[in-house]
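Data block below; observations after.
Here the complex is missing a single protein chain, while all its other protein chains stay put.
Chain nomenclature is as follows: A and B, assigned in order of appearance, with residue numbering initiated at 1 for each chain independently.
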Amino acid sequence: MRVGLFVPCYVDAFHPEVGQATLELLERFGCEVEYPFDQTCCGQPMTNTGCHKESKATEELFVRNFKDYDYIVAPSGSCVNHIRNNFDAVAQTDDVKHVREHTYELVEFLHAVLKVDGFPWAEFPHKVALHNNCNALRGLNIASMTELREKKFSKPRDLLGMVKGLELVDITRPDECCGFGGTFSVFEEATSARMGQDKARDQAKSGAEYVTSSDSSCMMHQEGCAKRLGLPTKYIHISQILNGERV
Amino acid sequence: MSIDNQAAPTTPAGRTNDGAPANLTHGAGASVTMPARGPEPQPRGAIIRGNRPIDQQEAARRFMAAPEHLAMHDQRLWDLRQKRDGQKEIIEEWEDLRQLASDIKTHTLTHLDTYLEQFEKNAIANGVKVHWAKDAAEHNSIVAEILRSKNAKSLIKSKSMLTEECGFREAMAEAGVQVVETDLGERIQQLDNENPSHVVVPAVHKLRTDVAEVFAKTLGSDPNNSDVSYLTEQQREHTRPLILKADAGMTGCNFAVAETGSVVVCTNEGNADLSANTTGLHIVSMGIEKIIPNLNSLAVFVRMLSRSALGSPITQYTSHFRGPRRGAEMHIVIVDNGRTDRLGLEKFWTSLKCIRCGACMNTCPVFRRSGGLSYGATYAGPIGLIIDPTFNRHKYSTLPFSSTMNGSCTNVCPVKINIHEQIADWRQVLAENHEIPAFKKSMMKAAGALLASPKLYRASLPMADSALRHLPRFVLYNKLNTWTRGREMPHVPKETFHQWYKRTRGMDGKKK
Partner (left out) sequence: MSSTDSRAAIFAAIRANRPKIQPPLPDVPLFDEKALSDLVTAFSEMLVKMGGKVLDPQGQDPVSALRAAVAGKGIIATCVPELHGDASLQIRQILPDMDPHSLADVEIGVVRAAFGVAETGSLCLTDDELIVNTSGYLPQHLIVLLDPSQIVANLHNAYRRPELREHKYAVFQTGPSATADIEGVLIHGAQGVRSLHVLFCPKQS
């Protein structure tokens, strides 16, 4: 199985360890992983701001980079949601359709495609609160949603449940958006920061030592808010826990 | 067995005025004990500067700078959302009902002419006088004319978002008609000369101490008594004589049933029934999208409305007006005011399905933290973001950006409007029609050019300590650097993933 690894721009720049953990984890499960060197971004920042035309060339580049892989995997639900559900600045060629249909967020790829049944190398003896990115939750459906009457499930919880020693703790508003929202975080800075601070307080109150998520973007924002408030909570991407990182 | 005529003197939060625990499921009551808060000056809404785009963020910042108001507002609305979740768990067919409600609305809106004709025919046969108004001004002048013909100088009314849309109270003031709102929240807002901040709980942004101040100024109540039971009683005692003296009554319309020609109004206070039944003249203000085919359909909406809005199984009063009482008159003014234009917007017409339950506002994390008045428009919160630009694309061009597009609004919507997707679609329409700020547009152009070129992109990140690496891409192009106002910057690693991969695995990806 040839897997193209997509490392979103902010992961590349701020959290290279997330890209590394994702790469190693996929290799542990026997995937033949390649990192196309010419990758940049999926085009989401422009589209989210309403500027679809401005994201066209970026989307085209993305397709050129990834069209030849069986699967494309990224440690970010937000970017994958853009590719799967909103990638419409480009003409919908067969290559584009292939890319859109075969791009997976890491957790759902492990859960639904690789159907993994354990992480024997992983151990994380800590109290952990889970944060689901809103796009991963409501766009990709990685877990059931509190607003809907539906059977409860959670792909990230299933995976974290296989990690030795890890104890999941609940926060009071699990599905509440943390306020990152891409360009919202800078254009509507005050509301964004307030939402992030409220989220960080909720996480800290739960007794969690760590917060984990399949999205670094939300956590980058939450961590910034927690630090500003002087809260001790630490933030770690789910790929690192599943890859057996010891802290 | 006795009927207690005496209201208890004080009303601690969490108890009703007749002593019952307030964690009941009805009448919008909070399910938790709300701590006493205030006094703190009330933050006001968005500053309106003619036709200039609303600065929602500026008003939101002021709201968030008032901690007591912010805490109460957030807790109160979050509680309504949780009560709504509780109802959803009780009703096994919940998701079926949402789908039915959505499908019935789709059917009705695509057969709107048929059902409006049927409704009109039945209403006339029931003895109702039916009027048609293309816009707000015509609505106001029709009502003024009806009142004038009956020599009616005072009007009691129940809450109606359509009349808010029409600037009705101001128009009546000019026509010399005294209007008295009879819904408590709406009355508070009227007396404070402020718009409702929420479609269901109009004064939800106010603390009890704010209400005490308003009532002291306008009703002469004790400014130092902010007991909620006292304040509510003051309003009842003050409003009742106005109801009894009024020349005419007016209500809005939650649903209009084509099959029977009935107008359905839902309230918790019974004020619509008082407004309609006390005087000899009942005027109904109704938007064309309120129409539904029949009573079987109505059952679906009545089951969903209050459960979605307040987490209560039904409003205390669900009133069906099919025709005038003996010796009285009933008029229905059917209003377009932009709705037929909206019907023609391919991506946005389903916003006409909205039944004004406010569930999207209750769940919206931005709304809860900024208050409904920060949107500076008749409709606030998620539904407002997609409706307001249809009234004025320029003035409300900023509103679709006051959202993280997290999608919770879409999930709680009882008629399944894809609200967060329409917010995204509005952003596109506004960007393409030059209704976003020039700096934003040029920033996105530059980002798009950079991200489309691997060489330029990589060249912009040459060194680990480059200033460029200190900020995410979109922040970089924002000269204001707003990130650090409420947050710390992320830690900057020694090398990017790209550099690490190249160093450890080489261009061919083989492990070194």
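Note that a residue touches a chain if its C-beta (ideal position, glycine included) is under 8 Å from a C-beta of that chain, and two chains touch if they have at least 3 such contacts.
Owing to the predicted nature of the structure, the values given are computational and were not obtained by experimental measurement.
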| item | value |
| --- | --- |
| Among the chains presented, those that the missing one touches | B |
| Touching residue (missing chain; options B:Thr218, B:Asn277 or B:Asn418) | B:Asn277 |
| Residue of B:Leu231, B:Cys253, B:Cys360 or B:Cys413 touching the missing chain in the full complex | B:Leu231 |
| Residue of B:Arg49, B:Lys121 or B:Lys134 touching the missing chain in the full complex | B:Lys134 |
| Contact residue for the chain not shown (choose from B:Gln42, B:Gln118, B:Ser221 or B:Ser319) | B:Ser319 |
| Residue of B:Ile54, B:Leu70 or B:Leu116 touching the missing chain in the full complex | B:Leu116 |
| Touch with the omitted chain, as defined above, among B:Arg84, B:Lys157, B:Arg303 or B:Arg368 | B:Arg303 |
| Residues in chain B touching the chain absent from view | 1-5, 7, 11, 13-14, 16-18, 20, 22, 24-30, 34, 37, 72, 76, 79, 92-93, 96, 100, 103-104, 106-113, 116-117, 126-127, 131-134, 138, 142, 182-185, 188, 201-204, 206-208, 211, 228-229, 231-232, 235-236, 239-240, 243-244, 260, 262, 268-271, 273-274, 277-279, 288, 293, 295-300, 302-303, 312-326, 334, 336, 340-341, 343-344, 346, 349 |
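One rule holds for everything that comes next: only the chains that are shown with their structure count from here on.
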| item | value |
| --- | --- |
| Centroid distance [mean C-alpha coordinates] between chain B and chain A, Å | 32 |
| Of all residues in chain A, those that touch chain B in their complex | 7, 9-20, 23, 34-35, 37-41, 43, 45-58, 60-61, 86, 134-135, 137-139, 145-150, 173, 175-177, 179-198, 220-221, 223-225, 227-228 |
| Touching residues (chain side chain B, partner chain A) in the complex | 56-57, 60-61, 64, 74, 78, 85, 88-89, 91-92, 94-95, 363, 365-366, 369-370, 400-408, 410-412, 420, 424, 426-432, 436, 440-441, 444-445, 447-454, 457, 461, 469, 472-475, 478, 480, 482-483, 485-493, 495-502, 505, 507, 509 |
